[in-house]
Every structure is written in C-alpha cells, then in structure tokens.
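Missing here: one protein chain of the complex. Every other protein chain is in place.
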Amino acid sequence: MNWTVYLSGEIHTDWRDQIESGVRKAGLTVTLTGPVTHHEASDDCGVAILGAEADKFWHDHKGAQINAIRTRSLLAEADIVVVRFGEKYKQWNAAFDAGYASALGKPLIVMHQDEHAHALKEVDAAALAVTKTPDQVVEILRYVTNGKLAGYTD
Amino acid sequence: MNWTVYLSGEIHTDWRDQIESGVRKAGLTVTLTGPVTHHEASDDCGVAILGAEADKFWHDHKGAQINAIRTRSLLAEADIVVVRFGEKYKQWNAAFDAGYASALGKPLIVMHQDEHAHALKEVDAAALAVTKTPDQVVEILRYVTNGKLAGYTD
Amino acid sequence: MNWTVYLSGEIHTDWRDQIESGVRKAGLTVTLTGPVTHHEASDDCGVAILGAEADKFWHDHKGAQINAIRTRSLLAEADIVVVRFGEKYKQWNAAFDAGYASALGKPLIVMHQDEHAHALKEVDAAALAVTKTPDQVVEILRYVTNGKLAGYTD
Amino acid sequence: MNWTVYLSGEIHTDWRDQIESGVRKAGLTVTLTGPVTHHEASDDCGVAILGAEADKFWHDHKGAQINAIRTRSLLAEADIVVVRFGEKYKQWNAAFDAGYASALGKPLIVMHQDEHAHALKEVDAAALAVTKTPDQVVEILRYVTNGKLAGYTD
Amino acid sequence: MNWTVYLSGEIHTDWRDQIESGVRKAGLTVTLTGPVTHHEASDDCGVAILGAEADKFWHDHKGAQINAIRTRSLLAEADIVVVRFGEKYKQWNAAFDAGYASALGKPLIVMHQDEHAHALKEVDAAALAVTKTPDQVVEILRYVTNGKLAGYTD
Amino acid sequence: MNWTVYLSGEIHTDWRDQIESGVRKAGLTVTLTGPVTHHEASDDCGVAILGAEADKFWHDHKGAQINAIRTRSLLAEADIVVVRFGEKYKQWNAAFDAGYASALGKPLIVMHQDEHAHALKEVDAAALAVTKTPDQVVEILRYVTNGKLAGYTD
Amino acid sequence: MNWTVYLSGEIHTDWRDQIESGVRKAGLTVTLTGPVTHHEASDDCGVAILGAEADKFWHDHKGAQINAIRTRSLLAEADIVVVRFGEKYKQWNAAFDAGYASALGKPLIVMHQDEHAHALKEVDAAALAVTKTPDQVVEILRYVTNGKLAGYTD
Partner (left out) sequence: MNWTVYLSGEIHTDWRDQIESGVRKAGLTVTLTGPVTHHEASDDCGVAILGAEADKFWHDHKGAQINAIRTRSLLAEADIVVVRFGEKYKQWNAAFDAGYASALGKPLIVMHQDEHAHALKEVDAAALAVTKTPDQVVEILRYVTNGKLAGYTD
C-alpha cells in the first residue's frame, strides 16, 4: 500500500521540507500532499484568474474557493492528515482542516508547541497523535507504514 | 419542520441569548443547541468526573473528550450550524467545528467582525452566509424557516 | 408514516396550491415543502439581511446562498421530490434541484408539457413518474401513500 | 495524484478541445472525461441498440437511460466537474449534472457568459469558481493541480 | 423505540394479516408497512394515472416505477425487512427487495417452505432468520422488540 | 478509465463467453467479473473447505456464505452490473443481485426474453437498459465506454 | 433533544439498573437501551422459535443472529454507546460491540476496572471516556445532556 499524507497548516517555516526529507531518507512509500504554500499566489489566485474585485472580501472569497478545490480534494484522498500550528497568526484554516479531516474519519496527527496545548485541547482530543517536531511525524509514518520502530529489532 | 440550529464558538458574550431572544420574539420553530458554556465546568469536567491528572495535558484531554461527546452529537443532529468568532483568543475549537460541520454538509453561517475577514477567508468561503450580528442570524433563520423577509409582503 | 414532499421549480402559477388543495381533499398524511416563492424576497434576501452589494453578481450570490440553506435542507428531508418546469424562462434551478435530488436517491416526479419532453429527456429518465398536471401528482401521492387508486376497489 | 475532470454541458462549440489543448500544453496530469458529444448518436443510441419505439417519448427515454450509464459513472469518478452553459437551448441536462455533482460533493466549476448570470445564480452559488472562457478553466486546473499561478514565481 | 417492519413478497395469501393480528395480540410497538397488495391496482397504476400505453412493456414500466416510489421509500424507512416467498410464481420482485434491503444493511427475515430452500440459499444466507410461518415472525418480533421469549421467565 | 462490469445470473448457457468475445473484438477497456460458474463447486464449496454438514440447509448455508464473499466484493467493485435471467429455474439469486446492485446505485443492465417481461417488471424498472442478447450488451458497453455507435460516424 | 444510550456488555451484575436509577434521579431526558439480558433466553431464542438443532454450533448461530437483529438496530439508533467489561468471562461480544459502534462513529464510553486496562488499551483508545463505575457514567450523561457538573454553579 502506498500511503498518502496531507500536510496542512503553517506555511512560514520549512517543516514540510523536513518531513519530505525524512520520509525520503527512511525510504517510505508515502506520497506527501498539501495546500499551495506560495502565500501571494494563494491570496490572489481568484482575482488573477477570474478578474479583479473592488471589494477585498470578494477578492479573498474567490481565492479561498479556488484553493478549496485543491485542499478538499486532497484531504478527501489522504490516508492520514497532519496539521501543524505555528507560533504566529490565527491559523483558523489549519483548525478548519483538522475539523474537516476529523469529520471524514481521517486519522489526524497534530503538531504544535506546549504553549498552545490548552487552546488546542479540542483539536488534540480529536487526534491520534500530538507531536512537536517533524522528526516525530516521520517516526510515526515509519512505524505506521512499515512497522519499524527505532531500537526495536526482531 | 422543526429546525435545529447549533451555536458554536465564542462563550464570553451573550450572543447566544440574543439569538434565543430574537428567535422567540419571531415565533420560529427553531431549537437552539450548543456546547456547555460554563468555562470552568467545560475545562474541568474530565477530571471532576473521572479523577485528577498530574499532567495538565491529560487534564485537558479528558475534558475535551467528554465535551466532544456532546458537541459532535449535537453538530450531527443540527440542520444549520452557526459559528461565531469573537474579538479575543485563538478560538481554534470554533474553526474546528466549522470544518467539522462543513465536511458533514451542514449549511454554515459564520459570524465575525470585519477585522477578521482575511484570516477567516477559508472559513467564510465554506459558509452560506457571513454575518456580523445576532440580529442578522435571526433574520436569516426567519427567512429560511418560514419564508418571511422584513419589508417584502405579498 | 407521514410523507414529506418537496415541490421544486416554477413559481409563477398556482400549481403548488392545486397540489396542496388536492392533498387536503384526499386527506393524505403528506407535508408539502418548497422554496420561498416570493420572487422579490428570494432575489433580495441576501442584501436585505447582510448589506447591499455594488456588483449585481454578488447581490445574486448572497441571495442564492441564503436560499440554499433552505432548499438543500428541505430537499434532504424530503421523501419525494416533485419538480415542475413551466412554459417560460430557463428554469435552471429546477433542473439543478432535480439533479441534486437524484444524486441523493430521492424518488423524483417531474411535471411539464409535451413540448419540453425532448429537452428534458435526461431529467425525465431520472424520474419515477413524468406528469403534466397537479391532479396527476395528487393521484400518485394518494396511491403511493395510502394505496388507493381511483376505480380499483377491493 | 492524477486528477480526473468531467466536462459537462454544451456540445455545439469546441470548448472541450480548447481545454484539452490547454491542459496538454501546460503538461498537467489531468484526465478529461465527458458525455458522448455526437448529437445524433446520443439521441438515437437507445433505439439503435435496443429496437425502435413508435412513441418519441420512449425513443428519448431509452437513449437518455443508456447515456446515464456513462454520465453518472463518469461524474461519480470525477475529482472536479466543469459545467458549461452555452448561448442557446434550454440545457437542462447541464443544470441537472451541476445539481447531481453538487449533491455528490464534487468541486464544481461553472462556465457561462454574463447575460446568464442572474438565471444561473443558484448554480453559480453552488460552484467554487464561475468562469467565462476555457482558458480560465485551464488556469484553475493548473493552479489547483500543480500550484503554479502565472506571474507568481518563487 | 417504535419498530417499523416492512413485509415484502407474496400477495395471494393472508400472511400479512396473520402477522398484523399476532403483533396486535402481543401488544408490540411495531408499525407494519408493505407494498400495495391490490394486484390490479398495482399492475395498472401507471397507465391509470399517467395515460394508456399501446405497448405492454411501457404499461408495466410506468406502473412498476410508481410502485417503486412507495416500496423504496418504505424499505429505506424500515428497521427490519421480512420477505415471504410463496408457493407459486417467479416472485422476482421479492428476491429483488431482499437484495435491496440487504445492501442497505437492513436486518432481513425470510419466510418460505422447505422445498424452496436450495433455490433460496443465497437469499437465506443474507438473512438473520429463516422462518416458515407468520407465527415465527411474530415471535421473533416479540423477542427482538421487547425481549420476551415464551417459556423463559425471570 | 477502465470499466469493470459484473455479469450476474444464469450459468447454464455461454452468454458470458459471448460478451467476453464481443468485448475483446471491440477492443474495449472493460474487465468482466462474475460469480463462480462451476455449479457443483458453487454448491459444495462450504462443506468441501469447512467440513461436511448432516443437514442440507447448513450445507447450502456454508456454501452460499462463501460465495457471498466473492459476489458482494465484486458487485461493490463493479461500475456496471449486468443480470441475465434464463429460461429455466427460479433464479432468485439473480433478482437478489439486481436488488443489491440497485441499492448500491450501480447502473443496471438486465437481459431476458419477452415472456418474462411482466414477471420482471420491477427489476426492469430499476434498470437503465433491458436487453435480450449478449450482442446488445456489447453494443451498450461499446457506446458507454468509448462513445462509438454503429452507423454514426463523425 | 432526547438522548438514546445503548448499554452493551456484561449481564451478570446490576450495573444497568444503577445507571437507570441514576438517570431517573437526575431527571435526564435519556432513553436507555440494551441487549436481551436474560441469559438463557438469549442463548436459546433461535432454536426456541425456529426449531431445534442437533449441532450446538448451529444452535448458537441461530440465536446469535436473532439477537443481532436487536443489537445492531439499537446500536445504530443510539446517540452514545456504553460498553462494560466485567470481572469474568471472555466478553468478546462486548468488544465486538465496541468496535461496531466505533466504526459507526458513535461516541463510546467504556467501563472496566484497572486490572483490565492493558488488555483493553485498543478499546480504551477508541473511547471518549474510560470509567469504572455506573455513577461516573451517570455524571457524564448529566454533563453531556444538560450541561450540569456537580460543584460548578453559575
């Protein structure tokens, strides 16, 4: 089985690259997917393709809907969904994705630092693993997809 | 048809009471549901019933899971889901509920002020109405459930 | 069993009243539902409640989305969906409702005159009955819900 | 991920070819599907294979049902559904497909000119993008499937 | 809980009445539903309501589709489906209903005599009980709905 | 798209081979599946693998359940289901499969001779095509899967 | 909202009565359901109604299938499922019910003593609450259904 893992959430650090690199190093049969991470393209895709809007609300609306074509399709295709909450910003779309994945019955892995634990307790309670680092995500993917756990040999 | 409307999100202002009052005044056949809004009870329900935890993470986890028994059942029962984002806090559970409701195909009404519009653009894009006040929610419920729109008479 | 029947489509003649009257005369345990049929209210509900839009497209969009809260909820609740195509206009929303109901697996009854038969052949092919008059719909509802067929006595 | 995109609706212009050509030029991993676009074959397939009918209604019925084997299977397989409304004819089957796809939760892209905007407002309200040209559809598919937006480079 | 039990199949003996009578005598909170059992009405409902057909195939088709509005709605509403195969005729609609109910996950009770056991082995294998008499069905309904089994007292 | 077509029903004539041959000749990307057609193996598989039964009912039951592992999996995988009713026997399993496939929303093609039309009217009414010969099934598969209809060239 | 709570598992102590009594004392709008708890009736229902079996395996099989009509219907109807593991016996049906309920997405409350915690860790991990006493279950139901938590007043 090839596993598909959707990486949702924060787009300002290189955590996706770290997971990609770890997955490759471990030789896992895992396909990683995610949203468009180019911030400006993601904001402007609606008006760039479909025409400008005078009102910022509709500018955002057209972009967010086009992004939804991608994100909902990839979420629905995923075997596992990882959602990372970074240090900054509201990141409501990350929490939205977590809820969306949860209602679809997707196994959910959350990543965040301790200081957000209380604010994220409902999200964490819906997850099957709460992690802090990309390395932990890679270790979980290794264990889940090929059954290997570092230090536990036959 | 009796309509069930789940009111998710912010618990520090009286917006639920305002909607309740408006719905009663308009005589709508609408049942309003929502999470437990007693902040301390909501935080402590897990340990209060199932026993104390040394670790705050598990304290939160036990509570959040018991709250999930209520919130997911009521979300699944709802015909319409209203999610309000207030002025303060991260409110990730509100966004989580919005995503959860959206994946279940529930019609979604969002309530927030303009300053959060950009940060909430993915949530708004999944909604069928974006409102700012409890009155607007009441007006939508009136129109949706009994077809009456103020100023439009036969 | 109480049956719920959604009456979709044309809003310029009194066909809904005729079905309502026939159903009452026959004493059927049938609840009839449908969209808001006040044309102006239906067009303006979005801006009337949520604020004016400079652009007609968004004016329409806000209204159509609020109407969707009602129509999709009632379609999903219905046991049977009746869709009438009248003499005039494009009536794409009627055909949209027919497709929507069909994908939900709802038994579909279509009503239109012969001159539209070819243009509606895909819609008719998805229906369990193709009728021309409100009386025929009432007769079907009578037979389906209480097993009585005029002229066939025990 | 290979994306499957169903192209529904108008069959009298070459819009499908334009999208096909644009998708190939852009090198997208997109498979395009659609109904049988040979008008006479589509009308006659039922009687040609299963035997003539004296009554035009059943002639149409047999054909429409065989076409439904194809269209419903391909709609159900699609990741994205594009529905184009042309300048002429009632095109109720296009609106039917839009409703059908919408109820299945498929991301919907609609294509039509401005003059039909008001008549299509319910269909547009169910879509994640409203376009006017095949080029816009290709641009959306490019952005959605590989994240590239013209003019936005890293 | 009120239980709804759909009684499908043979319409030439009074087995439905026997079950009805047994259920009433036992005082069970069970609602019994079923197809229209007036043979001629069932055959002719299509043409009687929608107009005559020259071709017997379409005569049957119109009637069978109207009957399907009733039977599929009631099958979908049922908690338990009972299907009886009588002594005579092909009774393919009974077997069709059994397959339909089975795919919906409805608990299936089959009733037939021993001589049909081999021919019905696939249907029996999909059932949770294979009975021979209306009394056995009533006993099962009594046990299942209120936990009472004749001869087993507390 | 590769299409999977399940061939259910009668096992005493070579209709499956004729369809297989026609599909190969037409070069269609169609995979044909079906039940085990070795009559004795199909009857005895349960006891041959799991041990003899004194009672014929349980002999049949064990076999029918093992056959169900195959048939329900393949039915669920199929894009299209063809069910043939032959000249002889009760063939209740064919009608059961038709009902099962219908409840799963699978496009259904039925094959039988005219003399069974009235007895099969409920099954026919659930089908998208009613055929008499393997050739007609092949023609439908050709039209549905690659859009070609004999005598209709561009 | 009236809540339906299914009480699965151990039948040799009076834990169901304790929950019933607690729920009544607290005045909750909760309906409690469960399997037939008369051990002998539960074992013998199949043969008592449908006829004796020489082979104990089929004796058990017939009974277990009739019990399944009840238990699966009630599990499917439940808003919340409580599963208790007692001190004795294998109780595989309790674990089966827990898995069944979990796959249906039902909120799961488990009850057992500490000594079984390791053996039940997969079941506990699927639960939203792990309790030890009927009182704890009642407290959870009180909190979940009416929002009251002992010691937390407004």
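As written, the chain order gives the labels A, B, C, D, E, F and G, with residue 1 at the start of each chain.
By our rule, contacts are C-beta pairs under 8 Å (C-beta built on N, C-alpha and C of every residue); 3 or more make two chains touch, one makes a residue touch a chain.
Everything numeric in this text was worked out from a predicted model, so none of it was measured.
Engineer: Any idea which of G:L7, G:I49, G:A95 or G:A129 touches the chain not displayed?
Structural biologist: G:A95
Engineer: Given the full complex, what residues of chain F touch the hidden partner chain?
Structural biologist: Residues in contact with the chain left out: 4, 31, 33, 36-38, 40-41, 44-46, 48-50, 62, 65-66, 68-70, 72-74, 77.
Engineer: What does the interface between chain B and the hidden chain look like in terms of residue numbers?
Structural biologist: Within chain B, the residues that touch the unshown chain are 54-55, 58.
Engineer: Tell me which stretches of chain G touch the chain missing from the display.
Structural biologist: 56-57, 60-61, 63-65, 67-68, 85, 89-104, 116-126, 130
Just so we're on the same page, only the chains that are shown with their structure count from here on.
Engineer: Using each chain's Cα centroid, which is most distant from the centroid of chain D?
Structural biologist: Most distant chain from chain D: G.
Engineer: Hey, how far is the Cα centre of chain C from the one of chain E, in Å?
Structural biologist: One centre to the other, that is 31 Å.
Engineer: Taking the mean of the C-alpha atoms as each chain's centre, how many Å separate chain C from chain D?
Structural biologist: Each chain's C-alpha centroid was found; their separation is 24 Å.
Engineer: Please compute the C-alpha centroid of chain D, do the same for chain E, then give the distance between them in whole Å.
Structural biologist: About 41 Å separates the centre of chain D from that of chain E.
Engineer: In chain C, what residues contact two or more other chains?
Structural biologist: 65, 68, 130 - these are the residues of chain C that touch more than one other chain.
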